[in-house]
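Pasting a structure below so you can have a look.
Heads up, one of the protein chains got dropped from this complex, but the rest are sitting where they should.
Take a look at chain A:
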Amino acid sequence: MAGLELLSDQGYRLDGRKATELRKVQARMGVFAQADGSAYLEQGNTKALAVVYGPHEMRGSRSRTLHDRAVINCQYSMATFSTAERKRRPHGDRKSTEMSLHLKQTFEAAVMTQLYPRSQIDIYVKILQSDGGNYSVCVNAATLAVIDAGIPMRDYVCACTVGFVDETPLADLCYAEESGGVSSLALALLPRGGQIALLQMDARLHQDHLETLIDAAMTACKGVSKVLDEVVRQHLQEVSVLTRE
């Protein structure tokens, strides 16, 4: 890969960021009036829309009802025009099913499901534009949507994808970095307690580097949580101003 250095000698990445810098995060809650909760989040060029329906009665198979808590049902799908090469099927392929399961696992750790026995909470996430860090952007968008729906959670769930290049951890990978053969690690964190909801890495990494990488991921997630907190407070202010008059 001549000329495409993932980390230059001066410490700059492909898009000009430093190693620990996150992409610009812009978000908006309450995008759709019909859903119970919705949020739109952009992290750099990756754009995701999350919509939450629930808690409501179990749809479909009643046998999957849990007597003591709510069932969380997630679906991850990508718009066909989201990737550089057109995707033929928005969902249903293995990658999307795997992502949906990861999202389900992540939110089961955070949402206080014991408050809603025998019901179902649906979380649908749609990627409108994909430029790396799909899982992380989905989790961040879904957190905002769940908060918008008024469903109580233990803490914000923030996620970040980090990679390891030249002995340096890179926070918040973009597509070019992800496909450039970097060992990447996706982490979903509940920032206040420092609890990890999901940890996934599928590349080769030396055991000694693992701790540095996880620490970098946790720092990046805490950074994201500050931004999300700001968005939620701003949204609350706007909504309360509108309803006060």
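Note that in this section a residue touches a chain if its C-beta (ideal position, glycine included) is under 8 Å from a C-beta of that chain, and two chains touch if they have at least 3 such contacts; residues count from 1.
What we mean here is this: contacts and distances are computed from a predicted model.
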{"item": "Chain left out of the displayed complex - its UniProt protein name, from \"Histidine-containing phosphotransfer protein\", \"Exosome component 7\", \"Mediator of RNA polymerase II transcription subunit 21\" or \"Prefoldin subunit 4\"", "value": "\"Exosome component 7\""}
{"item": "Contact residue for the chain not shown (choose from A:59, A:95, A:209 or A:226)", "value": "A:59"}
{"item": "Contacting the left-out chain in the complete assembly, out of A:128, A:153, A:176 or A:196", "value": "A:128"}
{"item": "Candidate in contact with the missing chain, chosen from A:20, A:45 or A:195", "value": "A:45"}
{"item": "Residue numbers in chain A that touch the chain omitted from display", "value": "26, 28, 31-35, 38, 40, 42, 45, 47, 49, 51, 53, 59, 73, 75, 77, 79-84, 86, 90-92, 122, 124, 126, 128-129, 131"}
